[in-house]
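A single protein chain has been removed from this complex, and every other one stays in its place.
Labels run A, B, C, D and E following the written order; every chain starts at residue 1.
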Amino acid sequence: MKKIEAIIRPSNLETLKAALNALEVRGMTVYNVMGRGLQKDVKQFYRGQEISIDLFPKVKVEIICRDHWLDRIIDVILEECSSGQIGDGKIFVYPIEDIIRISTGERGDAAL
Amino acid sequence: MKKIEAIIRPSNLETLKAALNALEVRGMTVYNVMGRGLQKDVKQFYRGQEISIDLFPKVKVEIICRDHWLDRIIDVILEECSSGQIGDGKIFVYPIEDIIRISTGERGDAAL
Amino acid sequence: MKKIEAIIRPSNLETLKAALNALEVRGMTVYNVMGRGLQKDVKQFYRGQEISIDLFPKVKVEIICRDHWLDRIIDVILEECSSGQIGDGKIFVYPIEDIIRISTGERGDAAL
Amino acid sequence: MNINLRSIKNGSLAAALVGILTPLPALAADASAINTGDTAWIMIATALVMIMTPGLALFYGGMVRKKNVLSILMQCFTVIALVSVQWVLLGYTLSFGPDVKGIIGGLDFWGMSGVGLEPSATYATTIPHTVFIMFQGMFAIITAGLITGAFAERMKFSVFVIFTLLWTTLVYDPLAHWVWGGGFLAKLGALDFAGGTVVHISSGVSGLVAALILGRRFSKDREAILPHNLPMTVTGAALLWFGWFGFNAGSALAANGLAGMAFLVTNTAAASGAISWVLAEWLDHGKPTIFGAVSGAVAGLVAVTPASGYVTPLASIIIGLLVGPICYLAVSRVKEKLGYDDALDAFGIHGVGGTIGALATGLFATTIINSTAANGLFYGNPHQLWVQFVSVLISWSYAGLMTFLILKGISLVTSLRVNKEEEEIGLDASLHGEDAYGYSEMGVEGTGVMG
Amino acid sequence: MNINLRSIKNGSLAAALVGILTPLPALAADASAINTGDTAWIMIATALVMIMTPGLALFYGGMVRKKNVLSILMQCFTVIALVSVQWVLLGYTLSFGPDVKGIIGGLDFWGMSGVGLEPSATYATTIPHTVFIMFQGMFAIITAGLITGAFAERMKFSVFVIFTLLWTTLVYDPLAHWVWGGGFLAKLGALDFAGGTVVHISSGVSGLVAALILGRRFSKDREAILPHNLPMTVTGAALLWFGWFGFNAGSALAANGLAGMAFLVTNTAAASGAISWVLAEWLDHGKPTIFGAVSGAVAGLVAVTPASGYVTPLASIIIGLLVGPICYLAVSRVKEKLGYDDALDAFGIHGVGGTIGALATGLFATTIINSTAANGLFYGNPHQLWVQFVSVLISWSYAGLMTFLILKGISLVTSLRVNKEEEEIGLDASLHGEDAYGYSEMGVEGTGVMG
Partner (left out) sequence: MNINLRSIKNGSLAAALVGILTPLPALAADASAINTGDTAWIMIATALVMIMTPGLALFYGGMVRKKNVLSILMQCFTVIALVSVQWVLLGYTLSFGPDVKGIIGGLDFWGMSGVGLEPSATYATTIPHTVFIMFQGMFAIITAGLITGAFAERMKFSVFVIFTLLWTTLVYDPLAHWVWGGGFLAKLGALDFAGGTVVHISSGVSGLVAALILGRRFSKDREAILPHNLPMTVTGAALLWFGWFGFNAGSALAANGLAGMAFLVTNTAAASGAISWVLAEWLDHGKPTIFGAVSGAVAGLVAVTPASGYVTPLASIIIGLLVGPICYLAVSRVKEKLGYDDALDAFGIHGVGGTIGALATGLFATTIINSTAANGLFYGNPHQLWVQFVSVLISWSYAGLMTFLILKGISLVTSLRVNKEEEEIGLDASLHGEDAYGYSEMGVEGTGVMG
């Protein structure tokens, strides 16, 4: 099993959710985060005081899946969230050791 | 050492905290997340426009612990957060390589 | 590659960001979390009802980096965020398997 | 009738339907009697009292959890809508129609029949009848609104609608008649300038009874429940204080010296109520809180309400200093002890504060301020205190009993509360199918999937 | 002039500059004619109408996404600022200056020249001219503000500024003159007590046209857009209801029986509008919502606006009951069907509600309430309905056409909308360089890097 963390633009969340649904991948956890990277700062002004903003609102979508699903899900994310512009975001893949469904106590794949 | 991520119903947080306290497990980090899974959509209405909500507010409790604590903590979570209903949440277990306590610079188990 | 999760005091974020910038480490994702640990509870009062608060607002800074950067980044975090007081926070280090940049599809180190 | 005929003569049937409830100038006093200054004051005072109920919605709304804030706003807004209509159709005439045996008002004014552009022949004869009607109507509205604080976060909305209509008709309207409509409490000589018994005791005690009948919120035993937005509560308190000038000074029903004095004592009582509550908690647990400050201000306003047309500035300060600590103890100690879940302290502040105010009026009332009224104990007239005590007793008993009967009655047909799961999810989503803050708190910029 | 001379005689050139626009008491009526009660009422009514536009800002602001809330507040605030100045310089005299061929007002009062401390010789002769000017000015402000709901979340701010100045001068001012300034619609006998045609139809229809010209928001097709803060919307609605008492009852321009009746019917129409909208949605999709309740209340207020000085209490309830469900269908069905993106339903509520109100006035108007006016169909005078219909038709056509021309004109110079990326980022950051909630939602305590 793998854990996929995709950091995307908030505006891509709905379309990504729909695409994953089509794939019958429903399970996901969504985080509200701020991100910094290659995207360049923007200026804001409060009573004439200039503020340079370097953290941008992003959404992190976390999906735990069986190994053989990994690439398919990554492809969907790339399809739905890539505009080719800096700031589209990143996908991180992590190992995961175990899963338990709280309602039933099932473990491993069965818990998904 | 392991990292436990438990995604639970917000209404179970206080009781879980209390139970872990009893176990003298105090360290935890709590996240405010939205989750989708087997729980089925609900409908909302804004000026007659129907909206289908498929992301539900959840709380993620993250606990880093020594390996031999893993099962005890999982048991407590199952006890406190399981209603047997879909939507109770999941527990994910991950490997962790190192820990540093910022205040002292201590590393590994000592940092917990 | 490694994933560094630093849980710090909100008031240390700006200085940490600046210090990492100096190191030309720009990439980071920031989370708004609540943490419990050795820091002791505080009391609040609402219409005379005493509430004991044991979750404190913290900021989690997540940095994915190449292995040889690991120690340098940890040192910067220790420098900027350590007051020697309980509550300064923790650094957790995790393994990571893969990275993809959404905009280009690049994988691995190239995606950073 | 004649209008009715006329319209039919005009060959319009619809007119018959409409006309039937159109003014009969015959019944009313002379328009030339209207004083523009008094009229201007009472119209704006009416608007001030109207804004109190949205103020109350914010005051209460900030105290509940994020998942229930809309249910509070919905209840307050529903009260405004329902009682506004009930009042012109039936409520006003039950309260202020010609007295029937000291118990209730006659139906002469139902549906505003006989109400024209002229002053009433009986009440506030220097302003148009409609202005008096609206001013009194706003009192009926906020009174029904105050109760909601007691059963917040658990009552079914459908039950709430029925309850509100029954309560305002069976409890508020008669009480208003007894005290202000020439009913038996008025004849008894009870002093209640702006509604200590009619408004605050009736709503506070009814709230307590409702809280007892509905029982505690499930989550109440599991966890402490914190206000989700105190700035919202403070904003509401500010609107309450603001509107209360219309509530009390408007009750003079004229722009005169009495109104001015009522305005002054209202302000000082609110101020000293805030001071005394904050001092009490500061001594008790060591922190002066804004939640305490606004709660004390409201307690002070409640307590001075019945007294505002009868007492001196200094007396109003004393009343404020008294009510703060007493209400603080009521909500922080007594409630815990007795274990009833008066969620937002409708009883703890309005029931307790209104009672203190009604009795204090029996102590501090003086004919120096209001020559048409009576002296209180401190001005040599112990009898007044007794009268006040009786009127308090009657208000407590009547409001309590009726609320009990109304809720028990409804509970024969349906359960009063939402179920446990709905309570956990929150009333906003489960009853109203709405989220107060959209997805926005979730950082996904207030968007969802289109259905 | 004489003042001008005097100041120059005084050897001050600046005074010439200033003096040129100072009052010429000569032109005005006698100060002794001022009635303090009427003056007090209209001054406060003016303040009440003023607070409606910030109320509207909150009402609208709560409905948009978090990233656009400041752009809404900025548009409403800008309207207040721009139209306040335009009104004293030019707008008032175009609207209420001496009639020129029934089409427009003369320039006699430009820059407030000839306006002193006395009443106007023509309008509201019992209050100072300045008070009448300010009262009317607040109407011009909110009307321009109402339109913004239609093109929310996508119009360029610079375009908005130009649009507002042109629209208020070319659309509002003439319309106000036609109906209230002795223009041809007044001569025609059209009844519009407080602005069904001048305010609500003009803004609603202009909003529809603007929404069509600008096109849909990009994100609109991708996702449902939820209100980011409904308590903010409810607060705004409360301020609107509160201010509407000044809007309608103030339109009597005196503290008299007519004002009192207008006050009463305004309140009942709002209440029954809220009730009927909520019932409609409850039946339709099964949930009573607070968003529906406030929307219905506003719809009721809109519909009673033109009728408020002419109809009976019962009629106002009927008007409210009618307008709720109709507006509900307009925003939940018709809009979807036709696919125009009237973002916050400026047309769906003000255009539709204003039209219903203007026509209903032709049905329910009665000389029993306002002897100086006319009867409607139900009181035997079908002609009035025809007159109302004509005035509605003219308002629709003129407002629609002019808005079309103004926007097309501007679009020759620059694009009307922000680009897709700016829309995604949100107008607050992209147009105004501000965040509504700082970083605070991000838990980093509202801090950033100093530039």
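What we mean here is this: a residue touches a chain if its C-beta (ideal position, glycine included) is under 8 Å from a C-beta of that chain, and two chains touch if they have at least 3 such contacts.
Computed from a predicted structure; not experimentally measured.
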item	value
Hidden-chain contact residue, picked from the options D:T122, D:T169 or D:T312	D:T312
Full-complex contact with the absent chain, from D:M155, D:I275, D:V323 or D:L427	D:I275
Contact footprint on subunit D, counting only the chain that is left out	35-38, 40-41, 44, 48, 64-67, 219, 223-231, 234-235, 238, 241-242, 245-246, 249, 254-261, 263-264, 267-268, 270-272, 274-275, 278, 285-291, 293-294, 297, 312-315, 317-318, 363-364, 366, 368-369, 377-380, 426, 441
Absent chain, residues of subunit C that touch it	9, 11, 14-15, 34, 42-46, 49-55, 57
For subunit E, residues in touch with the removed chain	3, 7, 10-12, 14-15, 17-19, 21-23, 31, 34-41, 43-44, 46-47, 50-51, 54, 57-58, 61, 69-70, 73-74, 77-78, 80-82, 84-85, 88, 111-112, 115-118, 127-131, 133-134, 137, 157, 229, 232, 235, 431-441, 443, 445-451
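Simple rule for what comes next: only the chains that are shown with their structure count from here on.
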item	value
Pair of chains joined by more contacts [C-beta pairs], B-E or B-D	B-D
Cα-centroid distance, subunit A relative to subunit B, in whole angstrom	18
Subunit C and subunit E: spacing of chain centres that average the CA atoms, whole Å	50
CA centroid of subunit A to CA centroid of subunit E, Å	45
Residue numbers of subunit C (touch at least two other chains)	17, 30-33, 94-95
Residues within subunit D bordering two or more other chains	433-435, 439, 441-445, 447-451
